[in-house]
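Left out: one protein chain. Kept in place: all the others.
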Amino acid sequence: MAKISFVLNGKTVEFESDLNRRLLDVLRDDFNLTGPKEGCGEGECGACAVLMNHEIVNSCCTPLANVIGKSITTIEGFASTKRYVVIKDAFAKTGGVQCGFCTPGMIIATESLLNKNPHPTEYEIKIGLSGNLCRCTGYNLIVEAVKEAAKNGEGLW
Amino acid sequence: MIFLKDISTPINKVDNDEKMSGKAKYVADIKMEGMLYAFTVRSSIVKGRIVSITYPKIPDGYFVVDHRDILGKNIVKVIYEDMPVFTKNEITYLYEPISLLVGPDKEVLSTLVNQIEIIYEEEEPVFDWVDSVIHYHFEKGKGFEVFSDKEIIEYTYETSYQEQAYIEPQGFIGYPEKDGKVTLVGSIQCPYYVKNAVIQALGVRDDQVRVIQAMVGGAFGGKEEFPSLLACQLAVAVQKIKKPIKIIYEREEDMLVTTKRHPSRITLKAAIENKKIIALSANAGIDAGANIGLSGVVLARALLASTGAYTIDNIAVSGDVFKTNTVPNGAFRGFGAPQMFFAIEMFIEHVAKKIGVDSLDFRRSILAKQNDLTSTKGIFRDPILMPEMIDKALEVSDYLRKKDEYSKSKDFKGIGLSLFFHGCGFTGSGEKNVIKAKVRLKKELDQVYILIAAVDMGQGVKTSFRKLVAHILDIDIEQVIFNNPDTDFVPDSGPTVASRTMMIVGGIVARAAKEVKERWNEASFVVEKQYEQPEYIEYDEATFTGDAYPAYSWGVNIVEVEVDKLSYQVHIKKSWSVYDVGKAIDERIVIGQADGGLAQGLGYGYLEVMNHKNGKILQKNMTDYIIPTAMDMCPMETYLFDNPYAYGPYGAKGVGELSLIGGAPAVAKAIENAINKNVYKIPVTPEYIMELMNDGEN
Partner (left out) sequence: MVNAFVPKNLNHCLEILNDQNVRIVAGGTDILIQNRSHTSMLIGFKSDVVYIANLEELNKIYEDDEFIYIGSCVSLEKIIEETKVPKLLRDTILEMASPAIRHTGTLGGNIGNASPAGDSLVSLYVLDCELEIKSYNNTRRVMLIDFIQGVRKINLERNELITKIILPKAEFTNSYFKKVGPRLTDAISKLSFSGAYKVNKKVITDIRIAFGAVSKTIVRSKEIENRIIGLKIKDIAGMVNEIVSWYEPLIKPIDDQRSNKEYRKEVALNLLRDFLRNLEG
């Protein structure tokens, strides 16, 4: 057991835990944040994606020990921002949400991309989404959603 | 107030916000107090029997649940009932379920599972397709034999497994309610399939089982009948232990043990006279795996598609379901049609090549037309817009010029075209004789509740049905309520399968809505309606005669590819699709379905590899089972043709499966065009392309 401290969705959290845990389990089991999902458990599908120091990581293969002192944002935290509103309106407009299981991860990927690159080309968007699998949409409507969000970003990114 | 003009005009999907914000609860997200977990104990041999099982000492609060705890029947209720809930001692496939270990701490459960000792007596497994358990055959016209003196062209085609790879793995939570009632919440397509299976396994009354659909993260047929097995196992455990129990498969377990698309081998023969096909023979074999389940219906649907989008007057069709000692196969979007359409589309192409005619002209000359007889001597009663749809596809893709250019160039570029249909609704007399779908609309003051068992698994049923009812009643969509189906509150409107939901269930809901509209001044009431088959639909399942489907949706796919000369990898450049689904209840939703279905069809055709070795699936996770990513997917252009069907709401026909059917043959033909070699199996992997380039020599 060790003392863990990091910033979670904007608030500092401090608690004791075994260090050898996946961040995904800490978020879902300890903090009831079920936005990040387990789709594959091996860093392949991106359904578990969160932002760590504002960059996308797969929480299913991020050990808790590596999170100490960092800032973690899950979809629940991101959903209270202005940027989220632009992204979610874009996804709704293009039809980029079907079953929704990949969607929080896709939105996290979108934010991670636009945060570094506010005006990505289509190719750069596809690279940005390359670690997020979707089985329902065939991706094009999601790529269109990211384009739409970038277009409507207006200085937010 | 949402003002809906044309019903097809898209609206924001009603469940977007909860899904995007992370608030939507899928079954793994649900927690209950005092919840226990379950691990499944599975066979480590392929075939044989269990001689003895020795469990370690089971601590207090932990339980073993197996066949001895089944108070009802130890058989999962599916179309053909041969799958046990827990095997007693016979093992017929690797990882066959033996028991559940249930308890509060997963670390303890994991240790206990590892301490179980099972002694088996192994037998020689069968992997070859030799044990035919279902055989069908039928003919039309003069059959095929009488033409055996003509020029005969014959080819055999093979398709492999396809894994649904829904991003949300399978799972349930089960819990006891008052008086021995068992409630199950799960990621499912068919609440009543699950309920009826559980009733049979528990041996209880109808009102003692309740099934609630959780938010579903993708299904594609993989959650059509498999969940019934999982639900029965869990329900037996809940009935015994009387505590809430959660069982969620992790990806590896899901991939190794759940149902997949049936592999197939199809031999087609054509009798040729004057450069025309005067008779066709089709013989199909599919691999059911260790249990038959619904394999008979998969075979039937495949055989019904044996003449493709074409009319051929004389046919002899036969097929077999083979039993092997591999994981049982089951439903997957398309349900036998993708296998057959790959074969027939490639066959027509290969025949045209062999007899020296242009394949597109050849296909146009035999395209099915309104009033033609179907393969089972039913009638294509509705207009078929395929000639115009083909023209549209050719125009937007510049197909003819490209095909010609790519055939001549050494560039390894290619373009391919596929023509296909999908029979909407349950095959044969299922709707009338078996399902007998019922729906209810409940009006309470100014709100209307849609009470049906149809599941929204991403295909937008919640949005399209609320839209449908709001449009008919001319009220705000906010006044229409559609909660996740709960068998305590909704009648059995049938399973969410077979592209039947909008056409059939929506059709009944529309009729009910019209009555609600007439009675709108009444404060509160319930309208119940049942499926009424149009009188003209008559089908004899035993002889495969008559109208197998009430309606057909049609499609054209064109796919352009480039094959890498060094690595033989296939890059899909673009696709163009034209579909007739009658009428889109929401155009954006239909386009989404079209994109997603084509992505799966393409994956089936060139990318997704799954095979078994000695009964073990070799690709057991998302690392090894390769589905397309955003980088792999091509831009897609889709066009919808309106062709209203009289018995579908606003003219709607089936949508869900159509767009998967044509992807594999289109991409396979594009690759043929690029490399100038015939393709006989899918997926057309780089390894296979290399073999073809080396003329089968390695």
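Order as written gives the chain letters A and B; numbering starts at 1 within each chain.
As a working rule, a residue touches a chain if its C-beta (ideal position, glycine included) is under 8 Å from a C-beta of that chain, and two chains touch if they have at least 3 such contacts.
Predicted, not measured: the structure shown is a model, and the values here were computed from it.
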Among the chains presented, those that the missing one touches: A, B
Full-complex contact with the absent chain, from A:33, A:52, A:87 or A:136: A:52
Listed residues B:130, B:379, B:434 or B:690, member touching the removed chain: B:690
Contact residue for the chain not shown (choose from A:38, A:76 or A:148): A:38
Residue of B:139, B:492, B:547 or B:632 in touch with the missing chain, whole complex considered: B:632
Absent-chain contact - pick from B:7, B:50 or B:248: B:248
Residues of subunit B (touch criterion as defined above) contacting the omitted chain: 28, 106-107, 110, 248, 250, 565-569, 571, 607, 609, 618-619, 623-624, 626, 628-629, 631-632, 686-687, 690, 698
On subunit A, residues whose C-beta touches the chain left out of the figure: 2, 18-22, 25, 28-29, 38, 41-44, 46, 49, 52, 55-58, 60-63, 65-66, 68-69, 109, 112-113, 127-128, 130-132
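To be clear about the criterion, only the chains that are shown with their structure count from here on.
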Centre-to-centre distance between subunit B and subunit A (centres being mean Cα positions), rounded to whole Å: 30
Interface residues, subunit A side, partner subunit B - complex: 28, 32-42, 44-45, 47, 74-76, 79, 84, 88, 91-92, 95, 97-104, 107, 125-127, 129-143
List of subunit B residues in touch with subunit A within their complex: 10, 12-13, 15-26, 28-29, 31, 164-169, 215-220, 250-252, 457-460, 588-589, 591-592, 595-600, 621-623, 627-631, 633, 635-636
